[in-house]
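Take a look at the structure set out below.
All protein chains but one are shown in place.
Coming up: chain A.
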């Protein structure tokens, strides 16, 4: 195991600023908010790390969201995210400037990158955290995360290695306010890259919103179960999803009935989802379904059986016949959301 680095002068909190085509992933701002609190608790600096090509314009944004310092590496090879050059750049910065904490968003990019970087550095990496605090006595980062599909929470420490690395779930840390005139320090670092080291070539990126295969990334899911009763009745759910810009989902019973194809199934043997709002309509709430959706921000249950277990996890519930409740909801959302002629 690489040498003990806990007491060798690693200082400061870093946040990797994830950007694609100059657009910053909101989780990076959330992490600057969380990182600010950690840095203040430790009495150290907060820095953002910005890698890319033509991204210098974002530096003021990183200051505005709370960073004291920005490390900026620009190179054409960093124009598209690719693991190898991004990992090398980040590893080199860490070795040179030695932060004690390094945070990344638990996005697909953040997880892809952090796993490589932690391995190069031989340090610990805690995945998908939902809470970060500092133990005032030891100054260690307490990293709390769900495991076992959300059934278990664990607090993880990285005692003897630096930096302490974590990826953090999007949308759990509050968005900090943006301070327009806040300025900080800029550290530009030049490194030589060559295209061959990237090992990959991005051929095409295809945007695909509202498709079932992206259920695990959907922000609003309108899911139906056996209680929907027929394929025709699923039209009611489709209309609701349409008004909300959401995606359809299904329990296994609804899939087995042939009302929706298998890729729409939520649950243990389907997809695990974590939308902002999950509508469970005519779904009883079997444990195999619950494990796939119980960490949704808001759960709305519509069921005519007031004793259905789904109501135990629901934020809001309506007891009633879905054939009346769902059209009423669609109509009301349409009234509220779609700007009418007057």
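Note that in this section a residue touches a chain if its C-beta (ideal position, glycine included) is under 8 Å from a C-beta of that chain, and two chains touch if they have at least 3 such contacts; residues count from 1.
One rule holds for everything that comes next: contacts and distances are computed from a predicted model.
The unshown chain of the complex is recorded in UniProt as "Electron transfer flavoprotein small subunit", chosen from "Electron transfer flavoprotein small subunit", "FAD binding domain-containing protein", "ABC transporter permease subunit" or "PadR family transcriptional regulator, regulatory protein PadR".
Residue-wise, the contact with the chain that is not shown comes from A:159, picked out of A:95, A:159 or A:183. With the whole complex as reference, residues 1, 83-84, 87, 107-109, 111-112, 114-116, 118-120, 122-128, 142, 146-161, 199-209, 213-214, 217, 220, 244, 263, 268-269, 271, 276-277, 287-288, 291, 294, 297-301, 306, 311-321, 324-325, 328-329, 331-333, 336-339 of chain A touch the missing chain.
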